[in-house]
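Every protein chain but one is kept in place in this view of the complex.
And then chain A:
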């Protein structure tokens, strides 16, 4: 069962080949056996999952089913779940149990999916390697000495290892696409505003977006059908109709105009990654697409702009973790200031503190215009770059990351870590959707092809990705680790 896509499992559940309880028990067993090696889960909710699975089987028997009824999933530990710990990868929230479900969780529950648990992540989604988790790093199932990427590293590793058919991630600067690329799975970051952020612990509110991580684009389409849409509880979610994302998966690609941003193929790009991406582009040409080079001239400003805007918002978003109402509280505070200082000093990890400091500084009197205001101007220019490009082409393609997964502990310097997100970050600044699909291996580690579309072009991205996956089988390849623990 572990080598099947979510779409295939849904068909099997429908045909009665196995029950949801059997399927759920199978994956729980795999987690039990294999996850001590990967550390992809922070919390496994086996008992609750089996109960949900039974309910799903009963619903199926009663004929009240949707396509995803009884499908086991995992949730990045950033989505609030009623009665189940939501840590956000932080010591700060190691004791936090939300009294409510995030909208995404509510929708997935309503669709009859089963949650197997909460996946590991970089603390407060700040990181590109999953090494910033209070619960320890996650290993890449393709190579246990490599990182899975981040911040949704637990979700990516769990799906790649066959511990769960699909998982939910979030993406603020590449946190779905980069780990999907590193772990050889398919991950979609939707348009900002397409999926509700309610109940998703905020890192950088104007950039955060939830999305599916699974084996195939088709799987992602099914999940998008469940989670996309306007939510009155999130003012930034967009009131716009949601198509059936599976309807257009098979639209032919002849005449598709692909742009290759020249800035995405420059210095620092690993040659093996480049050749894998160029091979993938050739597949598209064989499917009838035309390819041209385009330019996104402000690309090199994306990382600096991001590291002003995201920490600024984070410094404010994370102020609520003060030890007063929930979360970590230091022992025996002598007064309020002591309570704040020690609770936060003890509760937050190094990278989170670094970004809070950066953000606090850039918002300070005398620096605000030079940093924040200017970064917002850059952000508008970056957005315009994309809009201009989409005047000429339908989608953009390039690598999701300049290198394949790097070794655990390899990036000691924060800036070299930040540079990992060079191809993903601008997408969040522009608010457009992007998908990473497996496109080969480099040195035994997966390479991700990133496909970008204009705002609300998710259906098109899924179609373009799905057609590639009809023509290739990179997305079906599993790491040896998955077989070992099968």
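Just so we're on the same page, a contact is a pair of C-beta atoms (placed from the backbone, for glycine too) under 8 Å apart; a residue touches a chain by one contact, two chains touch by 3 or more; residues count from 1.
As a convention for this text, contacts and distances are computed from a predicted model.
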Which of "Asp-tRNA(Asn)/Glu-tRNA(Gln) amidotransferase subunit GatB", "Ger(X)C family spore germination protein", "Ferredoxin" or "Ribose transport system permease protein" matches, in UniProt, the chain that is not displayed: "Asp-tRNA(Asn)/Glu-tRNA(Gln) amidotransferase subunit GatB"
Full-complex contact with the absent chain, from A:206, A:248, A:290 or A:477: A:206
Sole residue of A:61, A:110 or A:324 that reaches the chain not shown, by the stated touch rule: A:324
Residue touching the undisplayed chain, where the options are A:144, A:232 or A:387: A:232
Residue in contact with the excluded chain [from A:93, A:296, A:382 or A:437]: A:93
Chain not shown, touching residues in chain A: 79-80, 86, 88, 93, 96, 98-100, 102, 197-202, 204-206, 232-236, 312-313, 315-316, 318-322, 324-326, 336, 340, 360, 363-365, 368, 372
